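Beneath this line is the structure, given in structure tokens, with notes to follow.
Moving on, here comes chain A:
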Amino acid sequence: MSDLADIVTVILVGAGALLFLAGALGLLRFPDTLSRLHAISKADNLGLGLIVLGLLPQATSIGDGLKLLCIWLLAQLSAATASQLLARAVHRGRTAP
Partner candidate 1 sequence: MTAALQPGVLFGLCGAALVGIGLFSVVTHPGLLRRIVGCNILGAGIFLVFGAVARRGGAAGFAADPVPQALVITGIVVAFSASALAVALLKRLVEPAADAEETEAAEPRGGP
Partner candidate 2 sequence: MMLLVDIALVAGLLALAAHVVAEADERSAIIAFLSLGLLLGLAWVRLAAPDVALTEIAIGGGGTGILLLRAEAAIRGRGKHEEPVTRTGKLAIAAGCAAISIGLGLAVLSFSSPAPTLAPAAAEALPATGLGNPVTAVLLAYRALDTLLEKVVVLLALIGVWSLAPDAVWGGTPEVRPGEVPGPLAYLARILPPFGVVIGVYMFWVGADAPGGTFQAGTVLAAMWLLVMLAGLRPPPQTAGLPLRLALAGGPVLFLVIAFLGFAFADGFLAYPKAWAKPLIVAIEAALTLSVAAALAMLVAGPARKAPTR
């Protein structure tokens, strides 16, 4: 049973790591700030979600699993706010006279 949990963990965490890599690649290669924000937020939110899902089988208790989910939700909340603020600053800078 724990072998199955380990396999699930490795697959999901590996997929999450690949998504982080894709996000970093997008950050480096996309031409302007807005498209880079798009790459980072998609990759990071989904990548973090996959890593958290992959770590859930390894959690030792329900409380630990809930803490992992809380981490994911809080990270999404702050990342979403930061992306909105950055995009707003870019938009403001573009339309400034």
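One rule holds in what follows: a residue touches a chain if its C-beta (ideal position, glycine included) is under 8 Å from a C-beta of that chain, and two chains touch if they have at least 3 such contacts; residues count from 1.
Selection rule, in plain terms: all candidates are chains of the complex that A comes from, given by their letters.
Keep in mind the model is a prediction, meaning the values are calculated, not measured.
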Chain A in this complex - touching candidate among 1 or 2: 2
Residue ranges of chain A touching candidate 2 (in the complex, touch as defined): 70, 74, 77-78, 80-81, 84-85, 88
